[in-house]
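The structure appears below as structure tokens.
The full complex has more chains than appear here; those shown keep their coordinates.
So that you can tell them apart, the chains are marked A, B and C in the order they are listed, and the count of residues begins at 1 in each.
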């Protein structure tokens, strides 16, 4: 199996992810646009995985070391900040799951 | 078959038994129609309209059958011949003597009150059609005589609360009164002794008044008369609640019996000054003790509308509906324009109050 | 941890991300969605940590503490109104990280001068390019929203040409690299041109349009991450990045549509002219008018405790009484407390509103006259003004010079939020401006009241 075989599989995954990305949010109400944007922003913070792999390489040059370190810093800010900001935005929806009034059936 | 349409002679009666529209249909079905001059005038049907519809002006009594609204006066009775057909409100239950007189003259008389209340006979049900007019008018009278608005209005000069209207007896007339009062925006409540009526009242968006009194339903959907105890209980319960209402419309009736006296004088006194009671049962004595049949009077600050013959206040449509009932009955008795009485038929034998053929079922 | 085991664990992360997006699209579960996504992220980080093993673990830890600490503090501290620039900032650093990873990889694999050429995939170069654009663009968006630089569109002649040239330069160098000109300076040019393009691309766009731009840059970052994932043969990067890329693109389109603009208009419309929509709704007294979509209002209504309908003449003109009743019923069935506040002179005749609402069978007890209704507004979440204008005009209270000064009005501005349904900014019977519409608490839902209420009913049902 060549590198290219894997590439084909990767492309397949990519295409499926595109469809899934579109389908899964297609019913979002306008009011959630901003929180959803913020949430997806947090999710691409997964780039931290890549950054960790770069910084975690053995035998790396100083250049890679610095770049990798910077990448981890930035990615970590993306992850943490992204999820926290989204959570704060969504707090407004929290209190509103109120119980049915008792006199209702 | 020649059918005569006399002018009504009863005082205040403005209806006519057949209107030009129906005359045209009957003429097409093979009937020959003779209209007394001016018969339809008071109901806004000029003689010309009858002529155009195919009737002739003439003596309505010189025919094979006469259709009327009210039972014939003694004079009119004299003009009826043996074998002649008569269709009208003949009051068979309360005017036995009149019916007997007709029978003794050999007249074959059909009373519209006696048409059995079966599904097939609904187009001939003149009680229902006239009660529809009565119920509608009753609500208008109430609105007319109440010194208040029916609907709620929020205005720069303050808020006017909606009137509270109570309808007692929710038969055909009562339901129509409820519907009309609701249309005008009143907060409407209904009451009846027949428990099935509750759903019907609510189906019009009105409230049900629970007085804790229930009676049974007799055949044909009519109520049976309450016992004295039940009646006393009802009067008392009502007295406690009636002051909540600005207008009360009563339509309670038990066929062939004087109207039940549901509202005693004490209940009238409990009402606020300016309140109104419209008593549709005035014709049979009234549901309210203080009603003066035929009059509008004020008692203890309460206006009591006891007008009789309310359908006559709306003669055009009352006649039109009545006329279609008569048409349906005529076509039933004489399908091709010729009388063919089938005494085994439930409607024919049920509606006939005089001159019924021997051997026909009672 | 082996490559395959880690990739299988990453698959769990992928699943959490899909679920996160799904939940985030639904108001009732959005918060849970964010939490699920965060959990998946923690898993991915732990897996990577274990996989990377002892190498540089302390460096990673320090970097994470620095970055994470900054992110947490910044996100916690920021005021609610400054959320958009935070999103821009965090999106930018994510794009930057993607670009840096690509840079590191390219630096590592690029052959020394003279050495034999190697295969360079287009993906990794594009990752650097797109990541850099996203980083620079986001930073400008952040600076604009934070008012570090002016929020107004910044334009100059030839801008489109300069931007185009920069983009072509970046792309050209990237392609040259892949095509075989494997010189490191090409990489640097690519990155420099991308950064410059990102800056200049966002600079001309006005502050009001920023959310759409941020959303687009967010999708860019997702794409950059996915392309980086190709190089690292890492499924979680590919899938998560592409999920964000695809959903971010759709979201950008939807956001632009919600503003009644095309994306192109947002991105390039600013060249030489101020956005027309923004100008149209700018108020006389300098305040701005906020207009909302039916969906937004539907969410407000559905999650309110108490909603007061304030009908006016517009309700009558639109003959929307039946629809209003239906909306009220629907809200009640969701447990919202509903009433109607009727002003004595609402409409054009005494009792005008009563006629209509009685026709629609609104129960009388729900109708509140002014004196009864006014004290209630302070505990009302949403006052829904349906085609009323003069009767809710605060000038009657505050502005001695106003022709309606002294008329008692319905104090809808005491409510948490005021939603005004009308067709335009036109005045009502009295022919005067209404400052209520410029109140920051107010959102306008423009359109015929019947149509608007019908949409609200549909949207509330779908929540």
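A few remarks follow.
Throughout what follows, a residue touches a chain if its C-beta (ideal position, glycine included) is under 8 Å from a C-beta of that chain, and two chains touch if they have at least 3 such contacts.
What you see is a predicted model, and the numbers here were worked out from it, not measured in a lab.
In this entry, the protein chain formula for the full complex is A x2, B x2, C x2.
The rule we apply is simple: only the chains that are shown with their structure count from here on.
With centres defined as mean CA coordinates, subunit C is found 17 Å away from subunit A. Separating the CA-averaged centres of subunit B and subunit C is a span of 68 Å. Chain centres here are Cα averages; for subunit A and subunit B they lie 78 Å apart.
Taken together, the subunit C residues at the contact with subunit A in this complex read 10, 13, 17-18, 20-22, 24-28, 30-31, 33-35, 37-38, 41, 44-45, 48-49, 51-53, 55-57, 59-60, 62-72, 74-76, 78, 80, 83-84, 86-87, 89-91, 93-94, 96-98, 100-101, 103-105, 107-108, 211, 214-215, 218, 221-222, 224-226, 228-230, 232-248, 250-251, 254-255, 258, 292-293, 295-296, 298-300, 303, 305, 335, 459, 462-463. On the subunit A side of its complex with subunit C, the touching residues are 6-7, 10, 13-14, 17-22, 24-58, 60-61, 63-65, 67-91, 93-94, 96-101, 104.
Residues of subunit B that touch subunit C in their complex: 151-160, 162, 185, 187, 205.
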